[in-house]
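Could you have a look at this structure, given as structure tokens, before my questions?
After this line comes subunit A, so read on.
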Amino acid sequence: MSTTRRAATRQLSVARVTSGYDRADVLKEVSIEVRPGEVTCILGANGAGKSTLIRTILGLNRVRAGAIAFGGASLAGMPPHRIVALGIGVVPEGNRVLPRMTVAENLQVGGLLEAQPRKVAERMEAMFAIFPRLKERRAQLAGTLSGGERSMLSIARGLMTDPELVVFDEPSLGLSPLFVSEVFAIVRHLKAMDLTILLVEQNVRQTLDVADHGYVLSQGRVVAAGETRMLREDPELHKAYFGVH
Partner candidate 1 sequence: EAKDTVKIAFIGPLTGGNAAAGVGGRNSSMLAVQLRNADPKAKFAYELVPFDDECKPNIGVQVATKAAADRAIVAGVTHYCSAVGIATVDTYARFKLPVVVWGAILPDITYGNDYKQIHRVNGTMINEGKLAAQFLTARGFKTFAVVHDTTDYGKGQNKYFSEYLKPAGGEIVATFPVSPDQQDFTAELTRIKELKPDMIFVGGLTPLGVRVRSQMERLGVDARMAGVSGIMTAGFLEGAGAAAEGTISFHNGAPLSKYADGQAFADAYARAGFREDPDAYGPFAYSAANLIMDAVEKVGPDRAKITAELNATKGRPSLIGEINFDDHRQNIVTANVYVAQGGKWVFWPDSEYAAGKRTIAGR
Partner candidate 2 sequence: MTAPLLACSGLTMRFGGLVALDGLDIAVERGTTIGLVGPNGSGKTTFFNVLTGLYRPSAGAAALADEDIFAKSPQAIGRAGVARTFQHCRLMLDQSVFDNIALGALRHRHLGLAAQFFRRRRLREEIDALVDQVRQLANRFNPAIATALFEPAGSFTMIDRRRIEICRALIANPRLLLLDEPSAGMTPEETRRLMDDLLEFRRESPDLAVILVEHEMDVIRRVSNRCIVLNFGRKIFEGSFEALIEDRDVQTAYLGSGH
């Protein structure tokens, strides 16, 4: 990956945000900060509201109260495509792909924000370098990929927007141990390139290894936060992940 990406300078701040789905509020006054150039992770049991938080940041769920800002811009009320255009790349939950398009076309869709075909092609080659499996499958319809292959495609497509901040929602879901390590290597690589990363993962140990900062969500609230060194020992984290013993 060697494009003309600038170093991250903008901070993402979520301040006392409440949001949810039609009936109930899922997030209650959640505040987090994602500092430029750092890896911030969000941990928490299933149904804690991690994905909801991500969706709210991206404008897929409405902000019911509170504020979200990226650099100087307020994201609340902004439609998703404009948020993405600000330089936020997304790997959504559940390795979603465009099933009736080929692998290559999926990547092209990821590159739609870029007007120059040459750059899109370059980025695509960069993705193929990371995921040779995708290169082999470039003409296959994405809907027929195996679970793990979809995951790879979903990650690659998220990176195709050439983002400054990358939001990952469980990128390693369904990947083999080898590829899980690969995903974390990618995260490290991106970090080394001075990108900002917001990571949601169930793979706690490796996540804590790579992240600088972390938050633990439980039932829609932040119950613990801090540097990962400290977080590792936090009882709330253990409660969320390993049950109360």
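How were these picked? Simply put, all candidates are chains of the complex that A comes from, given by their letters.
Quick notes
By definition in this document, a contact is a pair of C-beta atoms (placed from the backbone, for glycine too) under 8 Å apart; a residue touches a chain by one contact, two chains touch by 3 or more; residues count from 1.
It should be emphasised that the depicted structure is a prediction, and the values quoted were computed from it without experimental measurement.
Note on this complex: subunit A touches candidate 2; the remaining options among 1 or 2 do not touch it here. Every residue of subunit A that touches candidate 2 in the complex is listed here, in rising order: 45-47, 93-94, 133, 140, 144-149, 151-152, 170, 173-181, 202, 204, 240-243.
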